[in-house]
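To start, the structure under review is shown below, and the notes come after it.
One protein chain is absent from this view; the other protein chains keep their places.
Labels A, B and C are assigned to the chains in the order they are written; within every chain, residues are numbered from 1.
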């Protein structure tokens, strides 16, 4: 076992490091280091301007969209090179948050299912950050049950007319294009009556509305679609093949190889090493504190080292297993636990948002809210456990009430 | 709120107390106070002899089977009187452990479904302890799925011939009679092809074999039935009505109103108040210890006070709710947690069965094993949560794969 | 044995429930959240006018003199309604301190106002981060004038008076009653995890105060009253936990996925069953607290700590599970789940957090065990 690069990896790392050293917006480094939410929230500069600038710079130098082929503006890196690149990009990777969905999911879907013309026209602009994409799959009544899409697309000449509502769409307000799954035949069973499209987000009838989260952040949007016309040429795949196309998109949801999933443990450790819980007694010296922290510690390090195991597999040319599905399940609930623990340490003052010592309050309130949200976003704890049970452990799927039932006859709350 | 008896209750309590004072085998009190397992395990005297003697004494004085009508030897007490009786009987109630199933479940079933003659012949002897009964419902492949009975009864003239295997039968080796559910028609759906019988446990073909548990105790038995003949006159209810009869039995499973469900907290508190975990530092003064103990404490007191709430409902003439279903779920898992906690406190010595200070080792090993077993016996944690979800919270039943399917076509592991 | 509320008390509960359903929909609490107000002043006045705050205040001082059990019922229903009112500070603590240690004049002045919902009393103990211990008290009184800072002070923003822990001239820890309309009081708004319950930082500069209770007895008095407040707050938590569970249940029955109500999935069923178990344990422990409070039992310190620990666990669990069962909707600001989640974490720290009460509970049970006493 070792943490060393192979000579090829070391050479690549040196090249990446040099370029980043010379080109990254270092003046933003500190602020970027404090980014917590999925949405870029810089204050010193306009976030989108900074994001586009960094993307353009990377694109010009051939570093953009590391996993894409060169013909579409990508860097065509090997899996392990991508990991090294992302390690070296470090905090600056946050600047790519607005393009996360576009580059990670929409682009690859277009590559797999789009026409040559669409690919040539759209992908390089998406890679360089000139254009951005969003993804419209989830609906208010299609969350964990993602295929229960009710947004309706009806053929009208060369167009489709779309009505419905989508939700949980990141960066919809900054997107030029969007992937959209809609139901084109409600008389077929759930997965079979769906079709995939892409549309101009400025089309008439598209209304984007931000969602205020319990953390008081707005990372997501609702999208209302009223008689939106989409040319049939913007259909991806055949009519009724939408679920198959969607699976391409979802499989490209970048496996979490981040080595720094934020459980909050590091913050808590530091906090406890400074907080006096009794006169002359630091929290860190208390046995209850140590016991709680220890469990947070091994979850935190466990996730980091699990990521290292995955990177090693990549380095050896293997595909990392579905083991990465444990990551979000662990860190989201750990963050929630850490938050309650950190607040409790402060006694009654723990309920203050703006404490006497603001620098020392640990930011636990934010964790409390974000942890609760992250236990749901991107797949609830329950869905993640099902995924582990079924895909990793090979256990049977849940019994299905909607199997082979025409979608318009599947029981719903509306009836 | 008060813990006081009404005048009627107080008078009844005085009467019960006086009689017990004058008649109970006080010389066994200390030993009975240490009983942990469901099976009576006295060492100073033969347990069955002591049990029968106490039962006979109660029967002669009219205190036996408090919930039975007088005509069958019962005391015909009101629900609250039964609670008072059991509080006053105290440790001596353990002496009735061998009759628990017979009095609590078999007797009431016979009362509801037996012929006048059977009732007159059998019930008074069961009440007085002259005879005992056991209950044969569970099978190796019918545990949580209790109706998946495979033991087969085939009609042969005036008899039924029974083959199969039963399991988890308490006191089968001490029983004169047994309730038996068997499948008489495997082509009907699961619940419909069952019939209930009672049989002489000394019938040819009945073999009782004790089951060794992980706690190294043997509270239960397996029973092998080979060509056992049961007269049709010993059928309870109609052919095919067995599940309905079984529900009578199960509904009579005495609601747990015990005020002393043993979570192990009391033992742990005492243990921590005596154990030095560092020089001059008692465990009880350690913050980690206190935090863990506090959660055990509120579970322990919570169960005790929940029982008081149920008793109050009885006292007011109300039926206690299904709330009592939380009891076993809480105390079994708490006991397992307490055990691991108590062992850990002792450092490496915690793994010793026979420690340097045997009186002070807390008996945590026994709790570790018994806790694991009790999370399963009498309904697994999972079954108990389902019961709470469905019967208390009114949530829907699980989806059923075996609904309306002929029993012999229900998928099983054997196929 | 009557280890439950009486029929009369349950009738009172029905009355309060009907009142709060009308006067305190969630939208009322949301209005407080979105405003600069620290509490729902209109609701507070109405609750007072209806006599709901007067249960444990003697008739002599404008109260109903009915007793603590009635006040427990009020607390549970306020918790269920998520009412944004200063019960914990004013009714469970200030009124109790006045009764326990106040002079006749002090009682006569403030208790009738509290009973009528016309005055708010804050408790000013904490001086910043960390569990409050005697050594951390720096506020002091010289010649009847109080100086020093106190933060956080629940309901300090709009309180009429405060009961302040300070060092007196003899160096003892004593309580003082400060009319906050006196000179030298500066109040600063502070946000909390629950925006419907804002706090304040109070700064006293030579503010005129009067002693409350004997010199040097401040700590003892406060602790006695905090035990009472712990029981009453536990009922608020139990009420909130019960409502959060019901919300989750109702949503799970109504929300469909994969062609069936999500309430039919074991993952959801068992999550709700776990909430139910925690809630029942909390309720039963709270009842023991109510009994101890109502009869003035010397078991109150144990009962209060047990009620507090169990209720905090239950409400935190039920409110987190409520968000989880609601899925994506649960983490929108628009849905009400987070209000219960915020309130649960707010109440968990009011009166000191779980670690403090856990430690107290065991300390007290241990002392009791050494005395070889029985639970009742």
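Following the convention adopted for this analysis, a residue touches a chain if its C-beta (ideal position, glycine included) is under 8 Å from a C-beta of that chain, and two chains touch if they have at least 3 such contacts.
Note that the structure is predicted; figures quoted are calculated from it, not measured.
S.K.: List the displayed chains that the omitted chain touches in the full complex.
M.R.: Counting the whole assembly, the omitted chain is in touch with A, B, C.
S.K.: Taking the entire complex into account, which one of B:11, B:154 or B:405 touches the absent chain?
M.R.: The missing chain is touched by B:405.
S.K.: Have a look at B:27, B:117, B:158 or B:216 and name the one touching the chain we're not showing.
M.R.: B:216
S.K.: Which parts of chain A are in contact with the chain that was left out?
M.R.: Residues in contact with the chain left out: 1-5, 9, 269-270, 273, 284, 287, 289-291, 293-295, 297-299, 301-306, 308-309, 311-313, 315-316, 323, 326, 329-330, 382, 384-386, 388-390, 392-399.
S.K.: Under the stated touch rule, tell me which residues of chain B contact the chain that is not displayed.
M.R.: Residues 138, 140-141, 143-145, 148, 167-168, 211-216, 275-279, 288, 336, 340, 343-357, 360-361, 365, 368-369, 372-373, 375-377, 380-382, 385-386, 398, 400-402, 405, 410-413 of chain B touch the chain absent from view.
S.K.: Considering the whole complex rather than only what is displayed, give the residues of chain C touching the chain that is not shown.
M.R.: So the residues of chain C touching the missing chain come out as 265-267, 270.
We adopt the following convention: only the chains that are shown with their structure count from here on.
S.K.: Suppose each chain is reduced to the average of its Cα coordinates; what separation in Å results between chain B and chain C?
M.R.: From the centre of chain B to the centre of chain C is 41 Å.
S.K.: Can you list the residues of chain A that touch 2 or more other chains?
M.R.: Within chain A, residues 288, 401 contact more than one other chain.
S.K.: Where in chain C do residues touch at least two different other chains?
M.R.: Counting only residues that touch two or more other chains, chain C contributes 260-261, 268, 355.
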